[in-house]
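Some notes on the structure that comes next.
All protein chains of the complex are present and in place, except for one that has been dropped.
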Amino acid sequence: MQTILSIAIDALAFGMVLFIICIGLSLTMGLMRVVNLAHGAFAMIAGYIASYAARDLGLGYAASIFLAIIGTIVISIPLERFLYRRIYGSPELTQVLMTIGLTFCVIGITNYFMGPTLKIIPLPEALSQPLDVGFRTIAAHRLFVIACGAAVAGGLWYLIERTTFGIKLRATVDNAAMSDALGVRTQVVYAISFAIAIGLAALGGVVGAEFLPIEPYYALRYMVTFLVVVSVGGAGSIPGALIACLVLGFVDTTGRYLMPDFGNFFFYAAVILIVCLFPRGFLGRAQ
Amino acid sequence: MHIMAQAGTVSAMPDAKSHLWRDAAGIALISACGAAGYWLFPDNLALLTRIVAVALLVLSIDLVVGYCGVATLGQAALFGAGAYAAGIACVNGVTEPMTLIAIGAIAGAAAGLLMGGVMLRAHGLAQLVLSIAIVQLFHEAANKASAYTGGSDGLAGLMVSPLFGLFEFDLWGRTAYLMGLVLLLLVFIALKFVVASPFGMLCRGIKQDPVRIRAMGAFVFPVLLKMFVISGAVAGTGGALAAVSTQVVGLDSVSFELSANALVMLVLGGLGTLYGALIGTVIFMGFEHVVSAFNPFHWMTMVGALLIAVVLAAPGGLTSLVGKVAASRQGKP
Amino acid sequence: MIAGKRILGAAVSAMLMGSVSAYADTIKVGIIGPFSGPFALQGKNFQAGVEAYMALNGKSVKGHDIEIIYRDLPAANPAQSRALAQELVVKEKVQYLGGVYFTPDAMAITPLLSQANTPLVIFNAATSAIVNTSPLVVRTSFTTAQTTNPLGKIAFNEGVKKAITVVSDYGPGVDAENAFRKAFEAAGGQVVEAVRMPMNTTDFSPIMQRVRDSGATGLFAFLPSGPPTLGFVKAFNETGLKKAGIKFYAPGDLTQESDLPALGEAAEGLKTSFHYSVAHDSPENKKFVEAAVKAIGSADQLSFPAVGAYDGMHVIYKMIEATDGKQDAKKAVDAVRGLSWTSPRGPVRIEPETRHITQNIYLREVAKDADGKYINKEIQTFPDQKDPGLATQ
């Protein structure tokens, strides 16, 4: 029982990290129809900014997160304006080519300026303590991550289901031409959605740094994982992404506990099974 | 009506002939480039052989992506199946190079059958993810079966006997390169026939609109599966060539990275033309080689910049650029 | 007399000139390593080691200028490795090959050596069997078995009777698992469970849960240097295993110096065994570190591959000295069989039979130095360790 609880809580934390990072990618892929393989690169940039802010500028954890999100969005604006806008509506493979190119560039430049070593983002005292939760100790940070994930899921749900922006966004996604005709400024909706997606990547990159450490190859190393999670959830669906992250987080964590030697087999076999059962992902939109 | 049909057949002849001439010229050009590579870079034959092996992989991706519209990021599973099959056969005493290539092609085709059978159950993004999952499983399997594959240490100690009992696979790599080049040409010619066959036309149709193809009374799944098998044989040939020429097989040959790189080369060169696959491979690998020798520490940024530049300047790949230039020339009075 | 002297002088100088034109050409050395990609830091360390050696010992041997040609091999890729080696030999006409970070890459090169008449000096690749694949291979790094071996005894002597091994699931990981099990069981301990985890594992909590459930009091771990080590060490602490008093042993890959600033506090007190610590206290090492830091640009980035490269260059210089610039791989390798010298890591010797380096293995502990920087502090020395991986074959 103790072991099951313990595994469950680890799976939950890992799943939530995946969720925070991937939900942004799910939005760009599902809503804007851009296969943005450079998504992880933005999470990585945020990690570097946060690490720089915390270690070299001496800012606190919260301030570092804030600065990282803002900084990453600022960096993404010219990229959206000059690169991404040209590939909205392009064939998927063209988008793949360009975003891979962008990822390569980000890696090369990061490597040059920040060096190839691991960067850490020091946690505040409160989060770095192991916390005794009765049946085991757990890093307070993990609970924080779970809370962050829940907050992101709730916030996004509210934004999309309960605000005027959400209405415009859903309308634009269902029928861009019609929304345009009805006076929705779809370009602006796209730009804001892109910024939100990048902001979420940034948040995920920083709070997830304990799981996925920040180094230049971050952007490539986890590209596949992110892509798989988004597809399994169904691009564009928040609950879908949440379910996918939790299920895959659970499969991964349990697999690694029960049969660590075959951890990857479990994960990818689960992916194949899910994709065959739900060809559009758990909650993907019909084409 | 009878007269019209007559006129039709008469006019069909020069059309077919001009195609034949164009293909002959293309194949002559490829042979010339291959020979030029041999004479101009006699010291880089190992690299050139590697380009040939990867070109086979890229061609095989073109068959499924460019001609059938099935997106895959897992083609290295088929390349690796060919490489490991040839490698394991060689370690177990089958050392005749052409036999090894044939074994690789068969193993690749079998892996293609398996992969197609799974991947064709889904569409679009889900299909892409299936391909990734499959190549990762192959990778894991190769890592786990280290008794046969050497695992992460690689399968080393392939002693390939001389080609036709005459030509050794030596340090200078002449035999390997020339054998690879001839293989590439043969495969290329064979694929030219494949894509020009009714089957090839059917695939092009499926890529554009499977519903229309079904309304024509043709099944889609078996056609795509067949193409997967052909594609697997081509990729397996490439893998076997890599194994024979380098005498070692590593886990990288079944990696996601190799699959992704090869897809990037294809998109770079241009989808749906066999020439695009070759051009993309040569440009990407050549560029990578030159830049990484020139500055091994920062070539990644430059390769990335190249990819972005190509998307901005020639979204349809480099071959589309050639088409554009030709079109603008024709447009001039 | 004066005239005679002049004539003699002219003759001597003519002879010298002659010999110069005959021998004092440039000798090229090709170095293959991961200079870009996820392992770029290790490649940079290769380069730093090479440059440090040349800065301290000159850029020529017996009047032969040495030119280094670097070739980038970002990740394990035997086919490309072979292509690069072939190009270095055939096109660049290098007389010596060096470097090589990964085992499969080395395995791809060794079949070429006798035909190329070129020795290969391995700066890192750590699987025992490499040296058996060609008589022209010399290794100046270590093998996983070699650095792991002493840990079995140490663990047992510290009171660990039951241990669990956790290794990354690839060649060196399996080597480490076997070496530890053998040494630990020989000492009288019992390995209760052996876990192999996939290379791409990022969340180690479930593994730690398994360690806890196994009932072992000691944990032996092997992970390749790089990002995951951080997560592993943190997970060990955060899941309360450290507090529960479970003892943690690992070869030094886990706490390589370039990862220490990131590992920091989390790794404090961690005991690892390895052939080299940047903090090794000797005049040779001081000189080496100074020169290597200058070459690499930052003290934080210097790590063990640099010393493998440094000693590799020493071996290559000795080979050039012995052959006087002529390309004779067999003679070159024969010249360094049994060669011993004082390396920055301590006294070392090339075994005449195996051509692998025999060296001290140190037990080290992660601790703060006087400046508050984390170092691997050597606390115990196991002198003259051969490669047990080879001995068993």
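Lettered A, B and C in written order, each chain numbered from 1.
Heads up, the rule we're going with is that a contact is a pair of C-beta atoms (placed from the backbone, for glycine too) under 8 Å apart; a residue touches a chain by one contact, two chains touch by 3 or more.
Criterion: contacts and distances are computed from a predicted model.
Selecting from "Formate dehydrogenase iron-sulfur subunit", "ATP-binding cassette domain-containing protein", "Sarcosine oxidase subunit alpha" or "NADH-quinone oxidoreductase subunit K", the unshown chain of this assembly corresponds to "ATP-binding cassette domain-containing protein" (UniProt protein name).
Put simply, the hidden chain is in touch with B once you look at the whole complex. Among the residues B:28, B:145, B:159 or B:201, only B:201 touches the chain that is left out of the figure. Against the chain not shown here, subunit B presents residues 1, 4-5, 7-9, 11-12, 15-16, 193-194, 196-202, 204-205, 208-209, 211-212, 214-219, 222-223, 226, 230.
Everything below uses one rule, namely that only the chains that are shown with their structure count from here on.
The set of chains in contact with subunit B as well as subunit C comprises A. Subunit A and subunit C have Cα centroids separated by 37 Å. Mean C-alpha position of subunit A lies 34 Å from that of subunit B. Touching of two or more other chains is recorded for residues 111, 261, 264 of subunit A. Shared contact sites, meaning residues of subunit B that touch two or more other chains, fall at 140, 144, 298-300.
By the touch rule above, subunit A contacts subunit C in their complex via residues 3, 6-7, 10, 13-14, 111, 115-120, 130, 136-139, 141-142, 210-213, 215-217, 220-221, 252-254, 256-257, 260-261, 263-264. Here subunit C touches subunit B in the complex through residues 35-37, 40, 43-44, 70-72, 75-80, 82-87, 89-92, 103-105, 107-108, 110-112, 115-116, 127, 129, 133, 169-172, 174, 198, going by the rule given at the top. Contacts from subunit B toward subunit C in the complex involve residues 42-47, 49-50, 53, 140, 143-144, 146, 150-154, 156-157, 170-173, 242, 245-253, 257, 292-293, 296-300.
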